[in-house]
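Below: the structure, in structure tokens.
Heads up, one of the protein chains got dropped from this complex, but the rest are sitting where they should.
Chain IDs A, B and C follow the sequence of writing; residue 1 opens each chain.
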Amino acid sequence: MLTTLIILPLAAALFLLAAPVRNARLARAVAAGTMSLETLLATVCLNGALAAGGGLAFETRRAWLPDLGIGWHLGVGRLGGLLVFLTALVGFSAALVARPTERARFHHALGLVIVGGMVGAFVAQDLFFFYVFHEFALIPTFLLIWIWGGARRREAAMKITLYLLAGSLVLLVGLLALVLASGAGTFDLPELRAHLAAHPISNDLQALIFLLLLIGFGTLVSLVPLHTWAPIGYAEAPPLAAMLHAGAGKKFGLYGLAVVAFPLLPSGAAVWKGTLAWLAAAQILYAGYIAMRQDDLRRMLAWASVSHMGFGFLALAAGTPTAMEGFALFLFAHGVAAAAGFALAGFCRDALGVCSLARMGGLAQRAPFAAAAFTMVALAGFGVPGFANFPAELMIFAGGLGPWPAPTILALWGTVIGAVYFLRAVQRGFLGPLAPALAQAADLDRGRRVAVGLLLAASLAAGFLPRGFLGRDASISTLASGLGGVRSAAPAVVMQGGPEARLVSAGRPNVQDPVSR
Amino acid sequence: MEPPGLNHWLVVSAMLFCIGAAGVVLRRNLLVVLMSLEIMLNAANLALVAFSRYGNGLDGQIFVFFVITVAAAEVAVGLAILVALYRLCGTVRVSDIATLKL
Amino acid sequence: MEAALFHLFSFLTLAGALLVITRRDPVNAAMLLVLTFFFMAGLFVLAHAWFLAAAQILVYAGAIMVLFLFVIMLLDAKEETRRCFGRVAGVGALAVGGALLAALAGVIRDGRLWRVPAGDAEGTTAAVGRLLFNTYLLPFEVASVLLLAATVGVIVLIRAPRRPDDAPPSA
Partner (left out) sequence: MIHPSVLRLELAVVGLMLAVLLGDAFARKASRRYWGAAVAAALLALAGYAAAGAGILPNASARVFTAEGGFLVDAFALWVKVFALVATAVCVLLTSRTPGEDAPGFAEQVVLQLGVGLGMMVLGSARDLISFYVSLELMAIGLYLLVAWRKEDPLSLEAGVKYLVYGAMASAILLYGMALVYGAAGSLEFGIIRQAAATRSDSIVLLAGFALLLAGLGFKVSAVPFHWWTPDAYEGAPVPSMAALSLLSKPAGFIILARLLFDVFWPLHAMWQGPVAWAGAATLLWGGLGGLSQTNLKRLLAYSGISHSGFMLLALASPTRSGVAAMLYYLLAYLLSAGLVFTAMCGAAGPGARYDLRDLSGLGRKSPWLAGALLLGLFGLGGIPPLAGFFGKLLVIRCVVSESGWGFAAAAVGGAVGSLYYYLVVVKAALSPEENGAPPIAPVGRSLRALTAALAFGLLLVGAWPASVWGALRNAAEALCQ
């Protein structure tokens, strides 16, 4: 099942490369068809993961290199299932949105490869494949930006690739150090978790390894001092790459921190948690402030995306059950919203030829669907109730207030800043008198409507029915241990009732925090 | 006079080696550089012969035989390249062919 | 007697080598190199390496030197008019050479070397031949391949492009 989930897009990519598909529409149809199938499978996969409770669904094990303790071990936990679903959904919409001007086959094939790699990373239960699949997806991203990117694409491609590869190398060192220091002699994540629960690594070493992992994963998620690749990278990327990376690829870093760094290195995490919380608050405010000053729609979205990642770090630093629930939902919410945003921004650049807010006023008159959709993206972006971002951010704040009151209160201002820059964008770009440049502009075509509509619908669905995405008996113990596997012995805080109840449960000082245990 | 000991032999060989090395590094005329290389190889030969004399059996001398063979081949190859170079550039001086920094 | 000869030959060898690397005229250098190798053959005799002493004279004086002189004549190599030592290389070489000498001095100061007795190995042609064609037959064969390869390569390199189809292929 999971192997199929990985192989399917890769096989389709190979097919696209090998088959004589000359027609760009046909290539898109092949990609979108594959991705719709993938999305169906991912739905099944998410359902299975939710039904499995805290364990792993669809587990597969095969020997690969037993000498080094590396095995082909796949399985999907709740967080992983959610992210797989997200990846497939974003991949499907991105395939519909992509309109490469040349070499369409190759373009779509690269997108499919990225999806295959990301899905692989989210279902891998072996640290080796976890890492390999992610890095595997980087080179297609590089090529997509390089060949089909904007005016400064070369610089953007070099920068994003170097940063991400360098970050991955640090991560590799950290992961290897973790495996070697554990003494378990295996890369298998559940086994490693069980082993480390019984024989923890010494505190100093944990702190060091955690730092390496934080730098590595942090670079991949654009943690603030290491974020400089993100604005230019997203601004120059073609919609396919921007959607896939901002929507799904970037989540890998946060996912890795949640399932590897925090649970396996609890005392290392304890050392760096405070730093991380403050960094997260700083990131939200700083990147938000810069987003406010952007004129280019895509750069604004890129900075907004950097800013939003701070919520993820804040949730991880807090580590309380509520925050972790919010974290999971946040990954999904941000993924769909960011993908929809970049789809629209790509539409503006490619179809309308303008991306500067100053030059695209009044778009609502010519393209009501696009304007409505962007407004919804903006509303989702600053967490208006109804969209998935609202419960997610609420839970993160509620969970973060207990352990880190000051950073959390600072972070709350992030939503205000978000409201400022998003509404400013809506007002300047879509309302007001029609800009001369847009006199002939047309609205979104059918493919793009379906894609954006689907993403927004997913966000709304998750906003109204978060339980459908997080699982009914959602207890943080199973989420924090990420992919499932070993159940934490901590008392499970069952997530039921309204936000108030969560606030109370998270604020109680004696709630045991399974992540930091 | 006291008969020479192993250390005397080694001193001579070491000094010879250093002279050869100095020639290789310092001289600009490639022919002389090749000669200096021969001196270095011969320094090693001297050490081998000395060790062979002082209790290690004949193996060292066999080794020297091989070194002489190889050295002959090396000189032949080196001179061949020099001749080809001279035909093309008209010089065998390092400073004149420093397109690639030597 | 033996000691005196040893010191004489050693001195002459070292002096010859020093002159080789300091002469400006390559012809002079080559002649001095032959002399150096002659004296070294003398040292070989003192070490009872009879066969090697003969081989040294035959191969070096007989073959390698002729080769050198032949090439020198062929190239019409003249005396170097400029300084014959490079500057930057000189500094580096002094440093490296110093380190090397220090290392070698360490070797020589090893007191045990003073007391090693001379062995009874006699490097006669028969003894060397017996060892060479029994124990070291394999490297001997490899060396023959080496000489073959060197011959083949040198011939190609030296052969002047004469035939019209020998011209370098156009890129």
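To be clear about the criterion, a contact is a pair of C-beta atoms (placed from the backbone, for glycine too) under 8 Å apart; a residue touches a chain by one contact, two chains touch by 3 or more.
Just so we're clear, the structure is a prediction, and the values are computed from it rather than from any experiment.
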Touching partners, among the displayed chains, of the absent chain: A, B, C
Contact partner of the left-out chain, one of C:3, C:94 or C:149: C:149
Contact partner of the left-out chain, one of A:34, A:87 or A:161: A:161
Contact set of subunit A toward the excluded chain (per top definition): 63-65, 67-68, 128, 131-133, 135-136, 138-139, 142, 146-147, 154, 158, 161-162, 165-166, 169-170, 172-173, 176-177, 180, 208
Chain not shown, touching residues in subunit C: 103-104, 106-107, 109-110, 112-113, 134-139, 142-143, 145-146, 148-150, 152-157, 161, 163, 165-166, 168-171
Interface residues of subunit B (partner: the chain not displayed): 13, 17, 20-21, 24, 30, 33-34, 37, 40-41, 43-44, 47-48, 50-51, 55-57, 59-60, 62-63, 66-67, 70, 73-74, 77-78, 80-82, 84-85, 88-89, 97, 99-102
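Keep this in mind: only the chains that are shown with their structure count from here on.
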Distance between chain centroids, defined by C-alpha means - subunit A, subunit C (Å): 69
Separation of mean Cα positions, subunit C and subunit B [Å, integer]: 4
Mean-CA-position distance for subunit B and subunit A (Å): 65
Contacts with two or more other chains, residues of subunit B listed in rising order: none
Residues of subunit C whose C-beta touches two or more other chains: none
In the complex with subunit C, residue positions of subunit B that touch it: 1-12, 14-23, 25-29, 31-32, 34-36, 38-39, 42, 45-46, 49-50, 52-59, 61-62, 64-66, 68-73, 75-77, 79-84, 86-87, 92-95
Interface residues, subunit C side, partner subunit B - complex: 2-4, 6-7, 10, 13-14, 17-18, 20-21, 23, 26, 29-30, 33, 36-37, 40, 43-44, 47-49, 51-52, 55-56, 59-60, 63-64, 67-68, 71-72, 74-75, 77, 80, 82, 84-86, 89-90, 92-93, 96-97, 100-101, 104-105, 107-108, 110, 113-119, 121, 123, 127-128, 131-132, 135-136, 139-140, 143, 146-147, 150, 153-154, 157-158, 160
